[in-house]
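One chain of protein is taken out of this complex; the other chains stay put.
Chain IDs A, B and C follow the sequence of writing; residue 1 opens each chain.
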Amino acid sequence: MSGDPIYTEMIIEYSRNPSNFGKIADAHIHQHDANPLCGDTIDLYLNIEDNKISEVKFDGHGCAICMACCSVLTEMIKGKNLDDVKKFDKDELLSELGLQHLVKTSPVRIKCALLSLKSLKFGIYSYFVDKMKDSESAGNLNEEAANLY
Amino acid sequence: MSGDPIYTEMIIEYSRNPSNFGKIADAHIHQHDANPLCGDTIDLYLNIEDNKISEVKFDGHGCAICMACCSVLTEMIKGKNLDDVKKFDKDELLSELGLQHLVKTSPVRIKCALLSLKSLKFGIYSYFVDKMKDSESAGNLNEEAANLY
Amino acid sequence: MQSTADAFEDLRKDFPVLNRRVRDNKKLVYFDNAATTQKPNQVIDAISDYYQNYNSNIHRAVHALAEESTEAFENTRDIVAKFLNVEDSREIIFVRGTTEGINLVAYAWGRDNVKEGDIIVTTEYEHHSNIVPWQLLTQEKKAQLKYIDIDDNGELMLDQLDDYLSTGKVKLVTFSHMSNVLGTISPVEEIVSKCKNAGVKVLIDAAQSVPHMKVNLNEIGCDFFVFSGHKMLGPTGVGVLWAKKEVLEKMSPFLGGGDMIREVHKYETTWNDLPYKFEAGTPNIADVIGFAKAIEYLEKIGMDNIRNHELELTKYALEEMKKIPGLTLYGTKEPEKRGGVISFNFNSVHPHDVGTIIDKDGVAIRSGHHCAQVLMEKLNVAATNRASFYIYNTKEEIDVLIAALQNVAKVFKL
Partner (left out) sequence: MQSTADAFEDLRKDFPVLNRRVRDNKKLVYFDNAATTQKPNQVIDAISDYYQNYNSNIHRAVHALAEESTEAFENTRDIVAKFLNVEDSREIIFVRGTTEGINLVAYAWGRDNVKEGDIIVTTEYEHHSNIVPWQLLTQEKKAQLKYIDIDDNGELMLDQLDDYLSTGKVKLVTFSHMSNVLGTISPVEEIVSKCKNAGVKVLIDAAQSVPHMKVNLNEIGCDFFVFSGHKMLGPTGVGVLWAKKEVLEKMSPFLGGGDMIREVHKYETTWNDLPYKFEAGTPNIADVIGFAKAIEYLEKIGMDNIRNHELELTKYALEEMKKIPGLTLYGTKEPEKRGGVISFNFNSVHPHDVGTIIDKDGVAIRSGHHCAQVLMEKLNVAATNRASFYIYNTKEEIDVLIAALQNVAKVFKL
């Protein structure tokens, strides 16, 4: 089955051994989200220091796609500046795993892929509201998260 | 249009000049009913003496079929014994006006034809309950009225 | 499109039922369009195609058929949104029809927002589906239901609205965009701006307007907007409730069940995003998909062309009917102020009898109270006859109606 457009070595590997899997006690940001279509749930934990993502973990149940995307997303944002993270978009994430085609081919599975990103955006949204008092950025994040799929 | 199976001379005539049209003040029985399909309403008034229909009138709006049937029904039951009236059935009424065919040909118009009979049955039903304490007859009347169309 | 009358004549071929012969082999003249319209092959075929080729439940499964049906279903939402000029298609909620849509608002918004003493304003020319839900709500909440009366022209007396609004107790004003009996087109702009000034929510029953004229929801400024697919070439069993996202988000859910949830636990549940929060259970998938074809069909003709076509028919019919002795016409005399709906009575002949007699000539009109008994009470009649037009109707068909009415006079020896 080499050449499977979804179940690449990389995705299977991540689904077995997800990166950054676990909880952060008393995280600055804790976002819970669910995919109402399949029952998958994830919890995303972020700590922020000096406007940077100093620590990130995720926890939950999900399919291989969801687990791989959570893994890659957390890897990609770790240590990043909040301003960069806030601009992070779905193409960056999907292309890292070669999953851009899902946008067109699978309206159902794309939701598995982007659940992580949606949680991230909603998670830092609250942070922008409460801590940064930056309602413009917050508004954008909220819109983006809602329109992701 | 001679030979019209519904709009016979007799029906047109009754619709112009209904029999027993009007109210009875303080009638022993007053039954209001409506045809929810078209908005027609009738009020049937009955006085009972010595177990006989001593007086009967009806009032309301209705189509030619409804008016003719009300007219004929009231003519037919006036002076009749309650026990006979309670057995009165739709064939008797419809055949008097040559409208038996409506049962098969027009599920909508049959309701116009039988509104009068339905009111009669519901009207004397209450009388059998309250005055005659004859719950068996009352039950039958109620069933008959509900199943008329 | 080619030039109008011909073009409209031409589209009759898309409607198989128009070839029907009824009763004694009479050509069908279908003038009961305000009740429900006929359907073009494009819509009928889309439904068959769905069942023959990709029938599947939607949203949740990952298999091929489910992806295809989900896409076709959600595509309809986008088509509806574009048709109404709604930017965010998540504001489009599929319901069975106008009746369910209004009840949804009465339950999910009304139960939370209407309190004892509050006022809900409706009008005398409403359909029962825009009266009864509010009677139920106001009775339950000990609130008050008030009516905007109509004048002799069949138009709303808007100064009454001012009086109601000035009490400060009005929570909702709800009215039909076009009366299904009189054809009167309501002064939407004026009503909405009065309500907005007073901070009052507005619901528009658009069952009779959306099928017949261009509607731009981005401009109207109402809060709730409801209509039925079957009155605009679509299948039975599909309707739309539109409301602003902010309003929908704050509303409690209506029906509970599958698809409207995010997570269900034994004792608590969180709600899904819009629009799914309000679409519990398996929806009417096939018919929603068919409905898309109805909208595409209408858009191809152009809503302005449709309005003009109907206006022409209405003018013609009014002219011809005025010539018939003993015929009473209801509603405004100005055709521009009304849609293609004409209610009338004929001497003292009961509408039911008129309906039955002209049906023998193949003419299908509606006779009755048209689910508008409050209006009937106002007009002081039990019922009226109603002829209502749509895109496939012609002047020749109106001539058939006129001739059939003459016949009624003969039967009743008038």
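To be clear about the criterion, a residue touches a chain if its C-beta (ideal position, glycine included) is under 8 Å from a C-beta of that chain, and two chains touch if they have at least 3 such contacts.
In this text, all values refer to a predicted model and were calculated from it rather than measured experimentally.
S.K.: Which of the visible chains would the unseen chain be in contact with across the whole complex?
M.R.: Result for the missing chain's touching partners among shown chains: A, B, C.
S.K.: Can you tell me which of C:Ala66, C:Val80 or C:Val114 touches the chain that was removed from the display?
M.R.: Once the missing chain is taken into account, the touching residue is C:Ala66.
S.K.: Quick one: which of C:Asn284, C:Thr332, C:Asn345 or C:Asn393 touches the chain that's been left out?
M.R.: C:Asn284
S.K.: Using the touch definition from the top, which of C:Tyr147, C:Trp242 or C:Phe278 touches the missing chain?
M.R.: Going through C:Tyr147, C:Trp242 or C:Phe278 one by one, C:Tyr147 is the residue touching the chain not shown.
S.K.: Considering the whole complex, not just the chains shown, which residues of subunit C touch the missing one?
M.R.: Looking at subunit C, the ones touching the missing chain are residues 16-17, 20, 22-23, 28, 30, 32, 35-36, 38-39, 43-44, 47-48, 51-57, 60-66, 96-100, 102-103, 106-107, 127-129, 131-133, 135-136, 145, 147, 228, 230, 235-238, 253-261, 263-269, 280-287, 352, 355-356, 359, 362-368, 371, 373-374, 377.
S.K.: Which subunit B residues touch the hidden chain?
M.R.: Counting only subunit B, the missing chain is touched by 34, 36-39, 41, 106-109, 146.
S.K.: Go through subunit A and note every residue touching the omitted chain.
M.R.: The missing chain touches subunit A at positions 1, 4, 6-7, 12, 15, 37-41, 61-67, 106, 109, 112.
By our rule, only the chains that are shown with their structure count from here on.
S.K.: With chain centres defined as mean CA positions, report which chain is farthest from subunit C.
M.R.: Centre of mass proxy via C-alpha means gives A as farthest from subunit C.
S.K.: In whole angstrom, what separates the CA-based centres of subunit B and subunit C?
M.R.: So the centre of subunit B lies 37 Å away from the centre of subunit C.
S.K.: Cα centroid separation between subunit A and subunit B, in whole Å?
M.R.: Chain centroid spacing, subunit A to subunit B, equals 73 Å.
S.K.: Please compute the C-alpha centroid of subunit A, do the same for subunit C, then give the distance between them in whole Å.
M.R.: So the centroids are 44 Å from each other.
S.K.: Among the residues of subunit C, which are close enough to touch at least two other chains?
M.R.: Nothing qualifies.
S.K.: Give the residues of subunit A touching no fewer than two other chains, as numbers and ranges.
M.R.: Correct list: empty.
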